[in-house]
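Other chains dropped; remaining ones untouched in position.
Letters A and B mark the chains as written, and numbering starts fresh at 1 in each.
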């Protein structure tokens, strides 16, 4: 279950791309992306809103830019006006990303990415900037584009360019800009990429499609999104994946943080910022009891809510029961609950029929990984009146005066109305960096042309990088104990199928 | 322990007024009020920020205003431009104030305040507007001024004026305006007040001082602030209180909501909105384990923080221990904690010495009821650099680069960086309304010229007004059971000293 904002975008894009890889289809995919993700572009940092005033007429592609040191291999918006602010944002992010910073320190001497040449295509914001600069410190040369036309923090891109990193990205790219930027990153003179770090699969797809000779030569791909992973598995199944790839989306440490831990905070924050709800005594139904639902239910209950759970899977339903939540169908409680939270990954979980029966003032929001969990289309009908009372908060008013409160128009409320803590990004970034190191340094033949999970030991290493934050001290096995357990003293400590 | 924003203001004002009631002193008190409360004026509603753009040059006192129905007995800012927006804010607030709305419905027929003439002096915002209009529905005629020169929501004041209520208030009054407004409320033609609803004691003071003959005739005073209550007890002690007064600040239901329940939400919200902190595993010290500290500690622990508590009182310290928190002195943990929260009501709980030893990135905030819990003056020194990174968030940077994060400049972070849920205000408003009804309808001689707590039965009634929100159903005593317990079937159910 994936929690990144690009999920819905790429889900749509994926279907299109799968059927035909023609330029038109690609444009359509990116166009779809624009509509569906505009609202969530600012979710990564409270500070990103400051970038909204720099919109101007001239495209960055039509301007000549130059860093204070004379560097020109980049294309961003207003480098000189913004880089200082962007640098401070990066500085602040560094303080809250202990894992990736520790990795930077530990591996700085070794330079495990010496001579690595990485094409990157991810969101560009303060946190990913910390990742990018870490890769450079570890010895890599990189070229970077944005994976989303709306999510770039321009000031951060400016700071990276000022630091001499070839970066091609700005907020509000057109679809053509998007592909132009990506192309500039892949096909530089005298620079043959040997690794891809991708978020959604576009860099992989473009290189495979347009530069097959380059593609064949790379050492591997690291992909972090659910959609990109699907595309890789699809390529692999069809025999088109000719290089190794690591799926970091399903890494244990990253998943626990993206889903369970992150959501514990996010549900409270999202509801509070939008509605000022008081949690005590509120009746809430959480649809879905996977890791996201578990995190939401736990926090809401702890704050005094009465939590109901809906589930399709008996095992998760039994867990919900044992954890002290009533397991119900949505129909049973829809008339009485104060809040409906979706966390299923499914579509049309909340239907018009449900919304017709909710009580006055019921809050409806989506924490899942699909934007279609709430059937928002069904309430875009003439007899219902929509009033936007705050940003991301709509009152939908029935003819009889009854009103429901829809957050973020049914999109991911945690992305639209809360923030992703830097600590969570730190876990994901460290996972990506380690996957790149693993692919780059693996002995010949260790990885075939297939999609791999991050080795358990690397996953454990990601976790260990974040322990000093908590002043947590690991216990070490004695030789005798390691032998008794049949383990290597330095791990991995669990079999792959272990359920954390 | 009081959680209203006027506390620190009035604490200062009180001292001054006590010594001398001369105009100059009063002005000074109000002036002090301005400086100390500016930051918290917007705390009552997320929507209040919308009012900030209507600042203009001409004073409301210099303009002739008229409602659409021709009403003119008021002085607000821009009635015609703003009343519609203000009305919607009131409508929204009504939906979240079930207690006061239920009271309105129940008592509408009886009109228990028929012919009551109330001078009101409180904050003026959507929630207090619901109270004001409820008093009117219950039969009272009212005249209303603001108790704070910065906290008025102009649009709400406009809506009240449009509805025909004599209201004298706008955001940004001068001190002279303040007293002029109050005077206009007290000394209207053909309108002799018989009740005062006060927040801070200024209406009481002015009437007692300037209109002693009016003052003698009133049936009673209801006061909701800690400061105003102190002033009343002082008057009583000195034999100057010639009418009954009810202290609603210490009502059980109100206190539990103002302190314990409200703070459970507010600590998480305040920290999250300002710092995007991830709670899991964070080490937090909560200074003070009264109701505020208990609420903070409970929520933080539930979200995965490791909570330490400091206390001066052995009984509260023992409670903290039994509740699973380590009880420490601040010195023991100051080098290792990630967050310091003050909730003591004391002064200089966090000193420069403490701040000199905090770890890099430590967050410091105040949830108590005094603005002096953190010795902020001690860090206004040349060698420390202050950087405001977001609204209400300052980085204070030591010469060695170490940095602490101070929220709301040490003022109440829950008022500055979070909101007071309407439900909490609903409890307070219902308490005030019932106190007014009690004083107005009490049989002759029931209340002497003294300060009373709200009768237990009224307090229970306030609670009962809020139960339908939770679909909560009370059990009724049988006659046999009531007799066994020695209780009246309709309450009160507990002795006055009962500890809830």
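We take it that contacts are C-beta pairs under 8 Å (C-beta built on N, C-alpha and C of every residue); 3 or more make two chains touch, one makes a residue touch a chain.
Worth saying up front: this structure is predicted, and the values here are computed from it rather than measured.
J.: Given 2 shown copies, how many make up the whole thing?
T.: So the full homo-oligomer, as given in this file, consists of 4 copies.
What we mean here is this: only the chains that are shown with their structure count from here on.
J.: What is the Cα-based rotation angle between copies chain A and chain B, on a 0 to 180° scale and rounded to a multiple of 5?
T.: About 180 degrees, rounded to the nearest 5.
J.: Any idea how many Å lie between the Cα centroids of chain A and chain B?
T.: Roughly 41 Å, centre to centre.
J.: Which residues, counting only chain A, touch chain B once they are in their complex?
T.: Touch residues, chain A against chain B: 45-47, 92, 95-96, 261-262, 264-265, 268-269, 272-273, 276-281, 283, 299, 302-304, 336, 360-361, 389-390, 418-419, 421-424, 469-472.
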